[in-house]
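What follows is a short report on a single structure.
One protein chain is absent from this view; the other protein chains keep their places.
Take a look at subunit A:
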Amino acid sequence: MVREEAERRGDDTMIDAPQITNPKPEDFFNVHYLRIYYGNLFPYTDIHKWLSYGHDGKHPGCDEYYFGRREFSFTLENDVYLRYKSFKSVSSLEHAIKSCFPYKIDIGAVYSVDPDKRHAYSQTGTNVFTPVERELVFDIDITDYDDVRYCCSGADVCSKCWPLMTVAIKVIHTSLKEDFGFKHILWVFSGRRGVHCWVCDPKARRMTNEQRSAVAEYFRVYKGNENNARKVALMGYSLHPFLARSYVDFLKGFFEGELQANQSIFSTKDKYDKILEMISDEDIQSELREKWEKSANRSSLSEEAISLVRWDQLKNTLQSKKHKAPTLRMCVEEIVFTFAYPRIDLEVSKQMNHLLKAPFCVHPKTGRVCVPIDPNNCDEFDPLAVPTLSQLIEEINSGGSKMDVDDDDDDDDTDTSILGKSIKFFRSSFLEPLLKSCKEEIESLYKTKIGKSKDSFSW
């Protein structure tokens, strides 16, 4: 129906906003919406500027072939997957996307030669096809927390469990900045139930697989599967300063506040049994279990209040008994870390050639745009308020937004469309500082090179 109307009107930008009463998946996401989105809304220039890292050809020190050596992959309708795509310029990128309207666009590494020409080079000797640069990336997915969230499971997410992502962002972001000294960090909503992190500093892009692995392991605390009850084992006599800071600044408060309020983790036997199993002393377990079984029906308190009372009891008991065994020494912290500490997908971070979804893509299952998240204001981010394709199209129809977000002229400041805000944020808080720093680096590397060759002429 929609297509017929468009054809009748002879103007393919005007499509009726769908009246969604019983929403079907195709109401959120379909090829027609994608056409409009990639036809008019996707910020090609910004993405190109980002991934060029200052190599825009305007400075003699630029590598004009840099962007062309980046791998992209497209996933088309019917799960057709096309890897090793590369583009010499923003217009060829734009052209390619507009000719097939991919369901998903992934960004890979920058290679030693153009990915789409890789077969022209031999696999031995000096000109091998190999990754040369790649952002340090992280992927946090809320399904990895299914054992500690009771409101949702699987692909669902709600305002009660999303805060787990928020605290994860805070912990990782702080560490990336304070511990590793990274400056150019982009956080992006994955479109449905998680977040991605792109660390774009030159140092980060040049990290080897071994170094990426090291950073991923540094962040790894949770080692769980169904075979072990104690999934976080904090050995030693104190926490490493990184863990201590995370605990004090973010995790403790979150656990005792928002998490308990949302999840009431002690309120029923099933729930508190899971926590009691993390205590490695049977006597303490029984002591608390008995206490709580007795008080089960007698309390008039709310679920939330009961949880807090029990948590206090647990803490006090452990405090008084912690000398019993070294594994009890940091049991309280272990429980907090089990529930609240970030669980990153290690495999995503460890290898340079791993592909990751591009920012400003649209998620096929939800129709939501993968918009950036402000790490300094991540409490405000609501995954359920992220613009969807249908909303964007509605907005176009009602004349509420400029059609062509791709212009980078001064009118940007007046663009108050829902997507426009995200793009503005991307530009001002991430892209501009990044490009400034990249240009400085290109300039200084160039000067050094010139200086060296000048020296070689000296007698």
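By definition in this document, contacts are C-beta pairs under 8 Å (C-beta built on N, C-alpha and C of every residue); 3 or more make two chains touch, one makes a residue touch a chain; residues count from 1.
The definition used in the following text is that contacts and distances are computed from a predicted model.
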### Task
Write down which listed name, "Alkylglycerone-phosphate synthase", "Nitrogen permease regulator 2-like protein", "MTX3 protein" or "DNA primase large subunit", is the UniProt protein name of the chain that is not shown.
"DNA primase large subunit"
### Query
Of A:Gly154, A:Gly236, A:Gly399 or A:Gly451, which one is in contact with the hidden chain?
A:Gly236
### Query
Which of A:Phe180, A:Tyr222 or A:Phe425 sits in contact with the chain that's absent?
A:Phe180
### Task
Would you indicate which residue among A:Leu34, A:Ile140, A:Val215 or A:Leu259 is in contact with the undisplayed chain?
A:Val215
### Query
For subunit A, which residues touch the unseen chain?
178-182, 203, 207-208, 210-211, 213-215, 217-218, 235-244, 325-326
